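What follows is one structure encoded as structure tokens, with my remarks underneath.
A protein chain is absent from this complex, but the other protein chains hold their places.
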Amino acid sequence: MAKLKLGMVGGGQGAFIGAVHRIASRIDGQWELVAGALSSDPARAAASAEELGIEASRSYASYEDMAKAEAARDDGIDAVAIVTPNHVHAGPAIAFLKAGIPVICDKPLSSTMEDAEAIAQAAKDTGTLFVLTHNYTGYPLIRQAREMIERGDLGEIRVVNVEYVQDWLAEETTGKQADWRTDPARSGAGGCVGDIGTHAFNLASYVTGLETESLAADLDAFVPGRRVDDNVHVMLRFKGGAKGMLWASQVAVGNENGLRLRIAGTKGGIEWAQENPNVMTFTRFGEPKQILTRAGAGASPAGLRGTRTPGGHPEGYLEGFATIYAEAAALVRHAKGAPLPEGVHTPDIEDGLLGMRFISACIASSRNNAAWTML
Amino acid sequence: MAKLKLGMVGGGQGAFIGAVHRIASRIDGQWELVAGALSSDPARAAASAEELGIEASRSYASYEDMAKAEAARDDGIDAVAIVTPNHVHAGPAIAFLKAGIPVICDKPLSSTMEDAEAIAQAAKDTGTLFVLTHNYTGYPLIRQAREMIERGDLGEIRVVNVEYVQDWLAEETTGKQADWRTDPARSGAGGCVGDIGTHAFNLASYVTGLETESLAADLDAFVPGRRVDDNVHVMLRFKGGAKGMLWASQVAVGNENGLRLRIAGTKGGIEWAQENPNVMTFTRFGEPKQILTRAGAGASPAGLRGTRTPGGHPEGYLEGFATIYAEAAALVRHAKGAPLPEGVHTPDIEDGLLGMRFISACIASSRNNAAWTML
Amino acid sequence: MAKLKLGMVGGGQGAFIGAVHRIASRIDGQWELVAGALSSDPARAAASAEELGIEASRSYASYEDMAKAEAARDDGIDAVAIVTPNHVHAGPAIAFLKAGIPVICDKPLSSTMEDAEAIAQAAKDTGTLFVLTHNYTGYPLIRQAREMIERGDLGEIRVVNVEYVQDWLAEETTGKQADWRTDPARSGAGGCVGDIGTHAFNLASYVTGLETESLAADLDAFVPGRRVDDNVHVMLRFKGGAKGMLWASQVAVGNENGLRLRIAGTKGGIEWAQENPNVMTFTRFGEPKQILTRAGAGASPAGLRGTRTPGGHPEGYLEGFATIYAEAAALVRHAKGAPLPEGVHTPDIEDGLLGMRFISACIASSRNNAAWTML
Partner (left out) sequence: MAKLKLGMVGGGQGAFIGAVHRIASRIDGQWELVAGALSSDPARAAASAEELGIEASRSYASYEDMAKAEAARDDGIDAVAIVTPNHVHAGPAIAFLKAGIPVICDKPLSSTMEDAEAIAQAAKDTGTLFVLTHNYTGYPLIRQAREMIERGDLGEIRVVNVEYVQDWLAEETTGKQADWRTDPARSGAGGCVGDIGTHAFNLASYVTGLETESLAADLDAFVPGRRVDDNVHVMLRFKGGAKGMLWASQVAVGNENGLRLRIAGTKGGIEWAQENPNVMTFTRFGEPKQILTRAGAGASPAGLRGTRTPGGHPEGYLEGFATIYAEAAALVRHAKGAPLPEGVHTPDIEDGLLGMRFISACIASSRNNAAWTML
């Protein structure tokens, strides 16, 4: 089966998430990177392209050039990955959507609601595929949790507790990663809430299928001089009566990348933590807790679908991310006429808009003394 | 050293917490149980007394009789343990305080704020010792955590996350333990928030030393027909700017007795969970996380003070509870002239009142759509 | 119910295991300590007795005096606890057995096989009760594991892996605890193998019910100048074909008191570790692993029998030890005519002899280049 051709905007030397996208795209052998506008700095763009084996003729000075040129080629890219800081999502996303090139975009959707809506409008107007890399939804046990809830293993959901806690911004920090994430002009008005709060919110929504009605949020910027939030406390009310709590923090000393989800329903409860993602516990009320392992005994169809190795051979962050890319490939092929495999659940433009509404609601609520705010 | 004489109100056959208090009182060999008004049912009271080796003459039909008779004896009890349901705390507490007999009372202080204040007034008027068994403060690593924060190991506290989650009331339940705890006439207006929310709140306050300024609470009664809350979400604002979240639940399927405390400051963070209480993790920002064990390498003076066995020989719930009794003994002996050993930190009447204000504030806030409510 | 009267030989100030025995004897309210020969140093014996509330007239200068005097009293002790170093077990044990006073003796049975056999002979000749405090058998989940295997939950046992690893003797150490344990004249020819290897061997035998046929052992004394072993590797062959490995060490840096048992049969497997003793995992072949908690869902009759608190309220080392004392009380009362409660499984003189044969076989095998040695 021929590989699909991938382009990339952003992700030049020194970038973190661009390298992750590239590995994720390679793991299942569905994509090859052939074009890029890898940096706004022309020298870095060229050097990065060479290092990545991209032909000089397909290393572009700007995403506008790239969208135009690739759309015109017979062998043009099948999709573009946008891995720039948040404030540079809308420009390329809209350009490629309008050029009819599917977009795989990092989260959150954008730095402003206006830009986000413009992207959504472009996706709608053009009918071009848009995938948002809320990569944590790609973990097999997250797929299994979603399926278990859907088929009623937990009964009616009552309580959702989600947290995403880190400590890398516990002190004033500089560096490529920290700089733009703490600059409202580039990250958007939300700091921690946009960078990782959206992941937590997306994950809870994805797994439970619950719709959030309103929230009450208390945001802080604990580090002196910080211009965006670095700690986020949220109470959630879901349609139908379930309740939730969400904690996101970049100053929670002792935590590296602590994304953790706990859900309790009338009949059962589950718990999963990203740092050891091959394990999930499940308790049927009144019975002993079970340890469900990825691809192990008790794996559900959805849990098995995205796994590459047997139980006990741990998969990690990159494999979960790769599942997003594998599904993006399936969707691109489907758009060209191939049948769609079962179980494709990749986050899309609607999830992106929902994430933006979450950020906005948190900020609005917090500014209004944590008043309940509709999503 | 002669043992102190203990009386007990409540705790007859079939009771849970009475038996716990008795074991706790025995562990360090400081107390012997010699008198009781163990049940409002005379037959059960007599049978329970006989089983416990209490002489028939000191098995009383009522706490009033007991307070009077014991106060009159030369060899009267040195303290009374009150282990009745919440609504029967005030009566005996006030009776014994007025009789000059020190009181060791289970938590929460009472079922109503009025009763709680009456107890406090009696304690103040009589100057008699009052100990509240927030037993989780007795764990050695909790003592160590408090000391570490006091001496600055964590820097300035920013974020507190405390939870106490169970699942035993996830369905409609009957039985001696469940009945009174879900009956507002006996438990007070708070259900889960009073029964275990207060433990969580007390623990967070005890360890951090932070004063809570206000809170926003969202309480639910998920089980159909339940008349008190069974799930509690709270956001906390502490004096000085720290923030907190508190989750208490009796419907969180998959949890037995999940009291867990996480604290992050400018310099460090700790994490402790009651179900494996001999272990606490501590991270100095930028260094590897450490596993601190009870009585192991890294134990602090306060952490060592209340331990009975070497590291790796686990102590549990009963030993933590026993420390409260050992300290009550020290306080009783101190009231008689003995020097007070270092490090006695047993919760007292003020902690009891604070717990009642916490319950009231949670209920008031929740009724007011989770509005911020002063404590 | 009147308490039984306990005497103690050894356990004066500064001793570790004596204090443990005393707490264990108190927890269930079955025993009161009334007599002792607490130290071979008369001043320490007297001071210890006073501290423990033993009347001066029942604080004896020697165990011989004590056995004689207590046997002569109408209110003499119901049993004696022997908590001296290994080489001082036989003397008092035989004296009390001959005086008709039941003996509760710390492990291993003795420092030499000759002494051990003499104790056994005395127990046999006198018909007096002898209890050996292999306390780890008192943990509720160990009782449950034994019951599960007995009733066939694991099928036929194939493989046993037991280890007991510590690090407190990783360097040359002095102090009351270390001194006698590393002196062959006092501990016996076995160091680590006698002190903790026997615990591991006893636990594996107790839980599985398997009889050891032969073993091959490789013992080392890693610390320069050490006169007894401090690291023990053993391969085990059980009657019927099962196989085992045993590792005991006092130089395994990073381990406090790591007693851990894993057993696999044709149908299932279990795993338990003493440092968090309220949890055991159980896997039925082909099904998800279950987490069985003490007194939680899935608790078996034997698992429930010795528990004092609900699931999630951890019990520890002292409670497991207390179960040995509670059962010793039941056996003493039974010898006086009371019915014996179900499920009394306290290790006895036979277990003591078996432990001695294990030590001897390990030493003999190791001296013979780890040749297979019959037990």
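Labels A, B and C are assigned to the chains in the order they are written; within every chain, residues are numbered from 1.
To be clear about the criterion, a residue touches a chain if its C-beta (ideal position, glycine included) is under 8 Å from a C-beta of that chain, and two chains touch if they have at least 3 such contacts.
Values in this document were obtained by computation on a predicted structure and should not be read as measured data.
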Where the missing chain makes contact, among the chains that are shown: A, B, C
From B:Ala61, B:Ile291 or B:Met374, residue that would touch the chain that is not displayed: B:Ile291
Given C:Val20, C:Leu210, C:Val228 or C:Ala264, the one touching the chain that is not displayed: C:Ala264
Touch list for chain A against the chain that is not drawn: 1-3, 16, 19-20, 22-23, 26-29, 50-53, 166, 255-258, 274-278, 293, 296, 308-319
Contacts of chain C with the absent chain, listed as residue ranges: 154, 158-159, 161, 163, 167, 170-171, 216, 218, 220, 222, 231, 233, 235, 237, 241, 243-245, 247, 249, 251-255, 262, 264-271, 281-283, 285, 289, 369-370, 372
Contact footprint on chain B, counting only the chain that is left out: 281-282, 286-293, 296-298
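Just so we're on the same page, only the chains that are shown with their structure count from here on.
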Same or different contact residues where chain B meets its copy chain A, judged by the half mark: same
Identifier of the chain whose CA centre is least distant from the whole-structure CA centre: B
Centroid comparison with chain B (C-alpha atoms), farthest chain: A
Euclidean distance of C-alpha centroids - chain A vs chain C, Å: 55
Mean-CA-position distance for chain C and chain B (Å): 34
Where chain A and chain B are represented by their mean Cα positions, the distance between them in whole Å: 43
For chain B, residues that touch 2 or more chains besides their own: 255
